[in-house]
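Just one protein chain is left out here, and the rest sit where they should.
Moving on to chain A:
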Amino acid sequence: MFLQIAIVILLAPFIQGVIKKTKARMQNRIGPSIWQPYYDVIKFMKKDAVLSHHSSWLSIVTPYIVFVSIVTAGLFIPTYTVNNDWNFIGDVILVVYLFGVARFFTALTALDAGGSFGGMGSSREMALSAIAEPALLLALFAVCLSSGTMKLSDLVVSLLHNGWDWFTPSYGLAFFAMLIVVIAETGRIPVDNPDTHLELTMVHEGMLLEYSGRYLGLMMWAAQIKQLLLLSLFIHLFFPWGIAASGDASQIILSFLLYVAKLVALSMLLAFIETMYAKIRLFKVPKLLGSSMILSLMAILLRVFE
C-alpha cells in the first residue's frame, strides 16, 4: 500500500515532464528537461507562501484537502498490481467523488481572495464539471457493465481474463468517450490550455492564480497526480494486459515496467493531440463532453442488447 502511494506521488511529475517534453519537440522547440516538474515541486516546497489579506482559513487548508483527497483516490486505482489492501472500502464511484471533493474545495477557495480570475475560473470549472463528471461516470459504467463489478481491482481482473474484444463496437465507443473525458479532466487542449498566460481564457489555472509557494506546489503536484491516476484508469480499463495478478516479485517488476511504458505512450498521445488541436470556444466544450456522454450511452446500450 505504501509502495502504491509512493509510486503515485513520485511518478506523477515524471509523466508531466514527458508530456511537456513531447509537446516541445513536436513544436520545434527543445523544451525543458523531463525532470523539470520535479525541480519545480522541490522549488515550491522550499518557498514561503504569500497569502492575500482578504483570504480566510480556506486558502490554507484547501491545498492539503485537495492533495490528500487525490492521493486517497490513488489507493483505489490499480497501478502496477491488482492486489490492493483497500479494495473492501471503495469502488469507482468513490474515486470520482474524491476527485469531486478536490474540485469543490479548489473552486470554493478560488473565490476566497476575491480576485476576478479566481471567480471566473471557478464558475467555468463548475459549469464544465457538471457535464464532465456524469460523462466520466457514464464512461466508467460502460466498462463496468461487462464485468458486473464496480470495484476497480475486480474489474481489472475480470478484464484480464475475459478481455475486450478489439472489434466490439461498444469497446470503441467507450474508448473514445473515456479519452475525451481524460483530456477534459486533465485540463488539456482542446478543453483548457495548461500553458497559457492569458488570464481571461483560463479555467483550471485561473483557480490557482492566488496560490504561491508551497501551497501552489501542493496544488500543482495534486493536479499532476490526478492526471497520472486518470491515465492509469484509462490504461487498466482498455489495455490491462501484463498487470501482475499475483505477488510474484519478478512478475511485479515486469508489470511495473510495462505500466510505466504504457503511461509514457499514453502521455505522448495526449501531447500529440494537444499539439494537433487548438483550444475550442468555451461554449463548445459542453458539446464535446456531451458527445462523450452520448458515446458512453451508446456503448452501454450496445452492451445491454448484445
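Rule of thumb we're sticking to: a contact is a pair of C-beta atoms (placed from the backbone, for glycine too) under 8 Å apart; a residue touches a chain by one contact, two chains touch by 3 or more; residues count from 1.
FYI, contacts and distances are computed from a predicted model.
Per UniProt, the protein behind the absent chain is "Ni,Fe-hydrogenase III large subunit/Ni,Fe-hydrogenase III component G"; the candidates were "Peptide/nickel transport system substrate-binding protein", "Ferredoxin", "Ni,Fe-hydrogenase III large subunit/Ni,Fe-hydrogenase III component G" or "Fatty acid hydroxylase family protein".
Contact with the chain not shown here comes from a single listed residue; of A:Met120, A:Leu140 or A:Leu237, that residue is A:Met120. Note that of A:Gln27, A:Ser56 or A:Asn162, the residue touching the chain absent from this view is A:Gln27. Summary of contacts with the chain left out: across A:Asn193, A:Ser232 or A:Ser296, the touching residue is A:Asn193. Within chain A, the residues in touch with the undisplayed chain are 23, 26-29, 116, 119-120, 124, 189-190, 193, 195-201, 209, 274-275, 277-283.
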